[in-house]
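One protein chain omitted, others in place.
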Amino acid sequence: METVAEADALARRVAEHLLSREGTGPAWGIEIEEVREGYARIAMVVRPDMLNGHAIAHGGMIFALADTAFAYACNSRNVSTVAQAASIVFLAQAKAGERLLAEAREQALSGRSGVYAVSVTASHGRKIAEFQGLSRSLAQPVLEPP
Amino acid sequence: METVAEADALARRVAEHLLSREGTGPAWGIEIEEVREGYARIAMVVRPDMLNGHAIAHGGMIFALADTAFAYACNSRNVSTVAQAASIVFLAQAKAGERLLAEAREQALSGRSGVYAVSVTASHGRKIAEFQGLSRSLAQPVLEPP
Amino acid sequence: METVAEADALARRVAEHLLSREGTGPAWGIEIEEVREGYARIAMVVRPDMLNGHAIAHGGMIFALADTAFAYACNSRNVSTVAQAASIVFLAQAKAGERLLAEAREQALSGRSGVYAVSVTASHGRKIAEFQGLSRSLAQPVLEPP
Partner (left out) sequence: METVAEADALARRVAEHLLSREGTGPAWGIEIEEVREGYARIAMVVRPDMLNGHAIAHGGMIFALADTAFAYACNSRNVSTVAQAASIVFLAQAKAGERLLAEAREQALSGRSGVYAVSVTASHGRKIAEFQGLSRSLAQPVLEPP
């Protein structure tokens, strides 16, 4: 029987595996801070090529960061899982050079569906966006057993 | 009094102005196909640095494309307008090399709020995602009068 | 092979069948105006028992009306289909005595998933809300063949 520590270590390995295969990981400078079963916290620094015409972080990049944290959290049990739908509320602006955190928490699991809330914050906890994602699991592992 | 043709020409100039100032425009390879009052259609080719760990277009990039079309449509009357919230449904996968279209249509305007539907499609009209955005206008123009 | 007229007639019969079995149909005073394949338009009059503490139509009732139109549209091909997720934007208030229309249009079908946009309007086309729903079809008919 799997312990909590083993489950959390597996969750971390799955996230690192996913990141290592993502073209977007290096393109966006994604850093994994912490991943546990049903949970992920990642970071990204806003660069000039992530800004919109108002010189603030493009909503698409804020969503992309939240969506990445969502992916790591919903794949954390090593069951391949995809995003089916998501919604986001934009609360405040972020500027170039700011380091954004996205923290994904599992709200519900029911059959093959899961719901995750992701908060995106800047320094001092300033809220940038709130995201909610609906996932659907597939009948296959992310990482093959060793 | 402004004619339809003038309104549409202004909408196009606003979108081109926004694109010219976006860091994300060249970073994502955004092309404007058509912009009219309350409407925008843009394109983006999926590149390897836009793929997730399953080698398909990252949901964040699909959202980013839709969000960009939404921005051009909701700023089309030359009133500076920001995204307040959005939701997206992912319907099918897109691969590297595919050219994606995002077509934004105005569904409703009420006071300072607007609602836009954006369809993201690949070749032959294959549906990739459906997006809905809520905008809020600010009391200032995008382009200053000449 | 089914004609358009036959498809539309089937859509209407399915909606009438669903309405006849809904506890909410008579409770809410739902009227079917038009149902075709992938489309439904229904009406509801706002009553005092549908008002919130500000004496305007409760958001829950506006959603309920939109969700009902969505159900008739997504079941219109006589394949039993359920709502999986939805989002709504509230644009204007509605008062007691107002007759609200909800018009549902199919935006996309892909495999077992469907996306529908529903506009809720009051008289003279005043926009009350915009709704987007994600449906999932089940492998069974609503109406058994005669």
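Per-chain numbering from 1; labels A, B and C assigned in written order.
The rule we apply is simple: a contact is a pair of C-beta atoms (placed from the backbone, for glycine too) under 8 Å apart; a residue touches a chain by one contact, two chains touch by 3 or more.
Quantities reported herein were computed from a predicted structural model and do not represent experimental measurements.
Note that the absent chain touches A, B, C when the full complex is taken as a whole.
The chain not shown here is touched by just one of C:35, C:61 or C:115, and that residue is C:61. The chain that is not drawn here is touched, among residues C:9, C:51 or C:109, by C:51.
Touching the omitted chain from chain A are residues 85, 87, 89, 91-92, 107-111, 113, 115, 117, 119, 127, 130, 132, 134. Take chain B: the residues that touch the chain left off the picture are 84-85, 87, 113, 134.
Touching residues on chain C toward the chain that is not drawn are 17-24, 26-27, 47-55, 58-61, 63-65, 67-68, 71, 80, 82-90.
Following the convention adopted for this analysis, only the chains that are shown with their structure count from here on.
Contact counts per chain pair peak at A-B. With centres taken as mean Cα positions, chain C sits 28 Å from chain B.
In terms of their C-alpha centroids, the spacing between chain A and chain B amounts to 23 Å. The centroid of the Cα atoms in chain A and the matching centroid in chain C are 34 Å apart. Across the assembly, chain A contributes 84-85, 87 as residues in contact with two or more other chains.
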